[in-house]
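Only one protein chain is missing; all other protein chains are in place.
And then chain A:
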Amino acid sequence: MDKITKPEVDPLSFLKEFTPARIAIGSTGNSIPTKQSLEFKLAHAHARDAVYSAMNNELLIDDLQQFKLPITQLRSQAVNRAQYLQRPDLGRLPDERSINQLADQITGDDVVIIIADGLSALAIHENVMPLLSLLIPKLQSAKLKVAPLCLVQQGRVAIADPIGDALNAKLSIILIGERPGLSAADSMGAYLTYNPKPGLKDNSRNCISNIRPGGFNYVAAADKIFYLVQEAFKRKLTGVELKDNEGLLGE
C-alpha cells in the first residue's frame, strides 16, 4: 500500500464563499474525512443539547426583575421533554395550577409577554433579556400597559392563546426557543397574536424568526415587533392580513 498522505485541499474550496452549505469538505475514499465528520457530530450535539436544555426560572427572574413587572411562573400540560416532543397538543395548554394562577391576575392589559422554552431553552437564556431591554421600554413609551410577564415551562407557541385569553389581554407576544438547526441552536422566535383566544390557527399570528446575534439582531427584531404591535392595535388584527403589508416593514 502507498504511504498515507495528508488529505489534499478540496479543489472546490473556492466555491465556499458563495454558500454556507457544507461543500468542499473533501473525501477519504467515498466517505467524509474524520475532521469534517466530527465537526458535523459536534453541531448535532449542540442541537440535541439545546432541545434538552431546561429553562432556569430563578436565573431568568433575577434578570427580569429590572422591568418592575409582576412575574408569573406557568407550566404546560406536558410533564417532561419526552411527552412534550410527542404531544404538541399538551404543550399548547396550561396545566390546572397555571390556570388557577392566571385567574388571580386578570388585568385587561394591552400586551402580555410570554416567555417559553419551546425547543431550545438555550435560545431564551441567550436572547430574551437583550430583546426585552429594547422592546419593553418601547411598549411602555407608547402608553401600552404590559401584563405580568409569564414564564412557561414545556410551552408551544399556541399556549399564548389560553394565557392571553385568561388575562384578558388585547395582544400576546410569545418569545420561544425555535427548533435548533445545525448552524444555530439558539434561535428565538416571536409570535404576535391580537385578541388571543383558544382555537386560533397559525394564520392569526405574525412571526419574527431567527432572533439571535448572528441572525435577526435585537435592534431590528425589537423594531419589527414594535411596528407589528402598533399596526395590530391600529387594524385590530394580526396574521396573514397584517402580513400582506409586510413589504413596508423591510427585513
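Side notes on the structure shown:
Everything below uses one rule, namely that a contact is a pair of C-beta atoms (placed from the backbone, for glycine too) under 8 Å apart; a residue touches a chain by one contact, two chains touch by 3 or more; residues count from 1.
Here is the rule we go by: contacts and distances are computed from a predicted model.
Its UniProt record calls the unshown chain "Ethanolamine ammonia-lyase large subunit", which is the correct pick from "Ethanolamine ammonia-lyase large subunit", "Oligopeptide transport system permease protein OppC", "ATP synthase subunit b" or "Transporter". Residue-wise, the contact with the chain that is not shown comes from A:Leu182, picked out of A:Ala54, A:Ala142, A:Leu182 or A:Val219.
Of the options A:Gln36, A:Ser172 or A:Ser204, the residue whose C-beta touches the omitted chain is A:Gln36. With the whole complex as reference, residues 11-12, 14-16, 18-25, 27, 30-32, 36, 40-41, 43-44, 47-48, 50-51, 85-89, 119, 179-183, 185 of chain A touch the missing chain.
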